[in-house]
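Just one protein chain is left out here, and the rest sit where they should.
Labels A, B and C are assigned to the chains in the order they are written; within every chain, residues are numbered from 1.
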């Protein structure tokens, strides 16, 4: 039938309350993160670039250089930047790769 | 090397322009959908419920009734609704299931 | 110039490390929530309906009943359900509203 047994009812209630607590904490952390970005903005930092930096910090230096090189190649092919290579570090990497 | 060949350059440019065109169309459709909801709201319809209806219309009647029955069971177990069963159609289904 | 002063450099580093820490915690909570839903599923609960229950628990009983009534009205108008009213509790509310 459609009425849950007392034990299942307790499980359900506990699970839901635990999930609600976790979601509340997660929401609060989301608020804390927004506050930090607001603080950064108030100090004069560029929030969009900060987000980009945080994303890039998850990658290794080698990954970063490789992506940068591919990006420069594509942007050059599309006429978005004038000259190749874009970066000294890219240069070095290309020499090393020869 | 880092300079793409002319053929790859053309492929790249074509792919990017095609994707940009598709994304532009997708964005416009997003705007059209928002306009429709705004029109619905102006006519007095409840937009949140409309979204729910559209989600529910993707399900079959049987799926709908099953979900409704589970939902009522859980809500009852949590004291969110007073009585069971919630719906006449659920009744019928339950009879049929006996 | 483009080199940040030592104080700005420290601020930047601190902000980024704080944000990264908060994002890490947020990500972990996301994992904990997924684990809870997996646990619920293993116990035989319907995860999709659980999510719905959690969403509905944020609303008051009156809000719930009002939305339910509008939903039933729209679903009836579209031929998605056969009869009105759908619920006993809705009945009561409608009597009260007369």
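By our rule, a residue touches a chain if its C-beta (ideal position, glycine included) is under 8 Å from a C-beta of that chain, and two chains touch if they have at least 3 such contacts.
The structure displayed is predicted, hence computed values, not measured ones.
Even with one chain removed from view, chain A keeps its contact list with that chain: residues 45-46, 48-50, 52-53, 56-57, 61, 64, 67, 70-71, 74-75, 78, 80-83, 86-89. What chain B contributes to its contact with the hidden chain is residues 8, 11-12, 15-16, 18-20, 22-23, 25-26, 29-30, 32-33, 36-37, 39-40, 43-45, 50, 53-54, 57.
On the side of chain C, touch with the chain left out of the figure occurs at residues 2-4, 8-9, 12-13, 16, 69, 72-74, 76-78, 84-85, 94.
Heads up, the rule we're going with is that only the chains that are shown with their structure count from here on.
Overlaying chain A onto chain B using CA atoms gives a rotation of 180 degrees, to the nearest 5.
Note: centroid distance chain A to chain C, computed from Cα atoms, is 23 Å.
Note: centroid distance chain A to chain B, computed from Cα atoms, is 27 Å.
Within chain B, the positions touching two or more other chains are listed as 74, 78.
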